[in-house]
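Only one protein chain is missing; all other protein chains are in place.
Per-chain numbering from 1; labels A, B and C assigned in written order.
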Amino acid sequence: MNRIENHPILGEPQKTEKVTFCFDGQEMNGNMGEPIAMALKANGVMIHRYTQKEHKPRGIFCAIGRCTDCVMIVDGKPNVRTCVTPLKDGMVIQTQDGVMPKTEANEVERSRV
Amino acid sequence: MNTIVDRTKDIGEFIPQPDDDMLICRCEEVTKGEIRRAVHDGMWTITEIRRYLRTGMGLCQGQTCARLVKGIVARELGISMAELEPAAARSPMRPIEMKVLGNEEVTDLWQ
Amino acid sequence: MKRYEVIVVGAGPSGLSAAIEAAKRGLKVIVFDENEKPGGQLFKQIHKFFGSKKHHAKIRGFKIGENLLEEANYAGVEVALNATVIGLYADKEVVVRRNDQVFHYKGDCIIIATGAAENMVTFPGWTLPGVIGAGAAQTMMNLHGIKPGKKVLMLGSGNVGLVVSFQLLQAGCEVVALVDAAPQIGGYGVHAAKLSRTGVPFYLSHTIAKAHGEDCVTGVTICEVDSQFKLIAGTEKYFDVDTICMAVGLSPMSQLLKMSGCLMEDNPKRGGQVPIIDEFGETSVPGIFAAGDVSGIEEASSAMIEGRMAGVCVAEYLGYCTHEEKNESLAELKKDLESLRQGMFAPANRGKKITKTEEGIEISDSLLKNGFVAEQEIERYPGVVHKSGIHPVIECTQNIPCNPCQDACPKGCISIGENITNLPVVEDENVCINCGMCVASCSGQAIFLVDEDCGDGSATVTIPYEFLPIPEVGEKGFGLGRNGERLCEATVVSVKSVKAFDHTNLLTMRVPKEYAMSARFYAS
Partner (left out) sequence: MAVVNKADVVIIGAGIIGCATAYYLTKRGKSVIVLEASDNIGNGGSSRNGGGVRQSGRDPRELPLAMYGIKELWPGLSEELGVDCEYHKEGNLRLGKTDKHLEILEGLTKRANACGLDVRMVNADEVKKINPHLSDEVIGASWCPTDGHANPMITTLAFYRKARMSGARFITGEPIKTLRRVKGRVKEVIAESKNVYEGEYVMVAAGYESRKILETVGVDVPMHQELMECLVTEAQQKMFPQMLGTAEADFYGHQSDHGSFVFGGSSGIEMNNKDIGPKNSPGNSAITAPCICRGIMKYFPELEDAKIVRTWAGYIDICQDGVPVLGFVDDVPGLVVACAFSGHGFGIAPAVGEQMARLITDGRTTVDISGLRYGRFKAKI
């Protein structure tokens, strides 16, 4: 829904291989090799992580790998800059909560702290 | 600053401002008020502020907030931004996994 | 450890240009870039560039990037992508991450062309998802084909803010407002004018008071500021947006230079922390050069020349050309660079208030404050003339370094002269043949072909049109004024899209003749 289908200068997007990936347990589609953040944006995902101290949502900010705000847990590894990490088939992408995946258990843990 | 600075110089009282809770360092979640307070605690250089508060010490290493922090500290000290020496530039320029940094191409160093 | 004669860091416009000049002279050159694709920001630039032929004027940025790459390839430059330089150490040693390994390289010379990073400003809610840099917006839409948002508010009226706003429109987003705390527009008037005529409102002396939303941006409140940039209570305006874009300037990314021991200075005129360099880019460390935005924020066009200068210098440094040959090349490049650094927006004029053009014509106040030249102001410029039959009307009102229109007209109707910042003049005696080349050649989209009186009470106005869908011939819509207001009914009489126009469609609309000199955009 956020993809540009035809552009007055750049024309139609190049045909690329479609892949499926998993975002917080939900199956989604994207283009092979595009940055993970772009695939998420195309699927309407805005929140990439919650911050450690204040638990505030963050998403894409600089989109070129510099600000590190868009980091998520990718295939189990935290702090992956999704705006510069290419999407691959079958990737498991999780919303990051501090440095952990955002799960209910972590939520409970956090509220206790 | 590269000049003689007497840290007992009077910079006035810390006066709370309405936007003190504004987040400045996005990575380490440091607010404007904390930075201003640190200046009144005697942290008068960008390097001291970093070491004291962790501004610019997070994942992005200050690439987003450096300029903002500099502006706040300069205003608090009543000096221009150009007078404040930025923090040292250090490698790695981008975060790099231990296993990658440790995985050097085998070379003859003194070649 | 591999040794190269020249290691260039950054495959953007300046880095590639530097590499080309060095390689052309026989040096062994490698360029490292952390990105998957070369070209730096050029590939995000889908607008036509300003300048003269030498500066690749009227060519779109990404095409310039493609041409540079081709040139680099031909010259034998090795471009290493996905190659992140993590540090620059003693004796010009560069450590590079490539895939899952780090490599050590030594350069006899190093050229740092790492470009710039975006500045940011803070406001309540600035960390919410949906608040992004203008560069991020460009990356999303022009590289990856993703719309940054549906409704966008742009903060910053410099060229980046103006150009990206236009690109947002081209990508199919709505730009609800363009906001700047400064009392006047910072970028080229022509860039502002092409936004205004589509109906984007400008709010100068305004800033963002708050971004609304819990999980992501749902709206934004802007507020007027006084001369001290303090918010004026009671002037708040709310917009329903999902995206806030910041285009508030750039800072050089000079960390590698600092790390390698180059003497640095904080120079607000150059945009922040920059290396101390000589006029051709050599730093305080012999053999280390800096080129492009990393040594001072400017346009890509000047970055390319700076890069070429550094490339020539390293060639001489390593004995691949004589001192005389170097000086000759540099003299030429210097001339090109100086011609770009002319006019109202020249680096030397930064911060100065300019009220008259070099020709002595008063600058449009409305253009600076509202983004469009007011009707009563437009007639004073030499490109705006009245004639019978079809003729160009050139609404180019500021001295900017650009002259493709002069060469575009096969009939010599348009003249600028030697100094490329002169305002274009429409020559009286030469006759327009309605070929449209001038309209398509104008990077500022400021040229229109007007037939003021078709004899039937109507006039035709040909406008540059770079949006989709392209209106059908015969379609009835509206003629919009310079401020984007609906002025009159308009009928599309032709839409020309030929290759030479390079994606700038020429849309001709018929309007009542009293709107010949005011209808400047078409909306269905």
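As a convention for this text, contacts are C-beta pairs under 8 Å (C-beta built on N, C-alpha and C of every residue); 3 or more make two chains touch, one makes a residue touch a chain.
Keep in mind it's a predicted model, so treat the numbers as computed, not measured.
Judged over the whole assembly, touch between the missing chain and the shown ones holds for A, B, C. In the complete complex, the residue from C:Pro124, C:Gly219, C:Gly261 or C:Pro382 that touches the missing chain is C:Gly261.
Counting over the whole complex, subunit C has residues 87, 89-91, 93, 95, 102, 104, 258-261, 264 touching the chain that is not drawn.
Along subunit A, the points of touch with the absent chain fall at residues 52, 77, 79, 98-100.
Subunit B residues in contact with the hidden partner, per the touch definition given at the top, are 1-8, 41-45, 47-48, 51-52, 54, 57-59, 61, 85, 88, 90-92, 95-99, 101-104, 109.
As a convention for this text, only the chains that are shown with their structure count from here on.
Of the two chain pairs examined here, A-B and B-C, it is B-C that is joined by more C-beta pairs in contact. One inter-chain figure worth recording: subunit A and subunit B are separated by 29 Å, centre to centre, where each centre is the mean of the chain's CA atoms. Touching two or more other chains at once are residues 34, 117, 127 of subunit C.
Multi-chain contact residues of subunit A (touching two or more other chains) are listed as 56, 58, 61-62, 65-66, 69.
The touching residues of subunit C, when paired with subunit A in their complex, are 34-36, 46, 60, 117-118, 127-133, 135-137, 139-142, 144-147, 170-172, 215-216, 466-468, 470, 503, 505.
Taken in their complex, subunit B has these residues touching subunit A: 23, 26-27, 29, 58-60, 63-64, 94-95.
The part of subunit A that touches subunit C in the complex is made up of residues 2-4, 6-10, 13, 34-35, 38, 41-42, 46-48, 56-66, 69, 83-84, 86.
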